[in-house]
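Of the protein chains in this complex, one is absent; all others appear in place.
Showing chain A:
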Amino acid sequence: MANIAAQRIKREFKEVIKSEEVAKCAIRVELLNDCYTELRGEIAGPPDTPYEGGTFVLDIKVPETYPFNPPKVKFLTKIWHPNISSVTGAICLDILKDQWAAAMTLRTVLLSLQALLSAAEPDDPQDAVVAKQYKENNEMFQITARHWTNVYAGGPNVNKDCDDKIKTLADMGVEEHQARVALSSYDWELQRATEQLFS
């Protein structure tokens, strides 16, 4: 069984490497071990989204029952997205759960994730806070997501305001990421974030 999984990953690997998306640096897969069970994926943030310019690293674990069961995928790169946990990187995507199909591949999974970045599903959230912001204060969501992309995924858009606020909190002895999460959760209102952090 594991043999089928390994065989298939091997073949998929070739497919991904040859694919157009790789040529455009949109997706990438690399092996972490020799038995084809652990892989590292990379997707580029889709254009015209707050994730543009960022590179998001994914942890892919191929089950023995692959391809009859989906691979277990999560974001290693911190990301601000309604369907991705800002804490764990867990993804809420139907095809990685009950809508999996045996004909899907690593490539299609990565492309689906890329699509997910451009089209979030706030009604089926993984991260409730992000989803709430996405729905209620989308402008702030855009800012936050762009900031996170800049900080964690190497995105080009530096947001001076956000950086300053984080620095303020850091000066108070708050860990930088913790400060960023608190500020992001409270629409970058320094006071409320501070209250939450020190309550």
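Brief remarks on what is shown
Operating definition for what follows: a residue touches a chain if its C-beta (ideal position, glycine included) is under 8 Å from a C-beta of that chain, and two chains touch if they have at least 3 such contacts; residues count from 1.
FYI, contacts and distances are computed from a predicted model.
Here one chain is missing from view; checked against "2-oxoisovalerate dehydrogenase subunit alpha", "Phosphatidylinositol N-acetylglucosaminyltransferase subunit Q", "Glycosylphosphatidylinositol anchor attachment 1 protein" or "RING-type E3 ubiquitin transferase", UniProt names that protein "RING-type E3 ubiquitin transferase".
Within the complete assembly, A:A101 is the residue of A:I17, A:C35, A:V87 or A:A101 that touches the hidden chain.
When the omitted chain is restored, the residue from A:N69, A:T88 or A:N157 that touches it is A:N69.
As for the chain not pictured, it touches chain A at residues 4, 7-8, 11-12, 67-69, 98-104.
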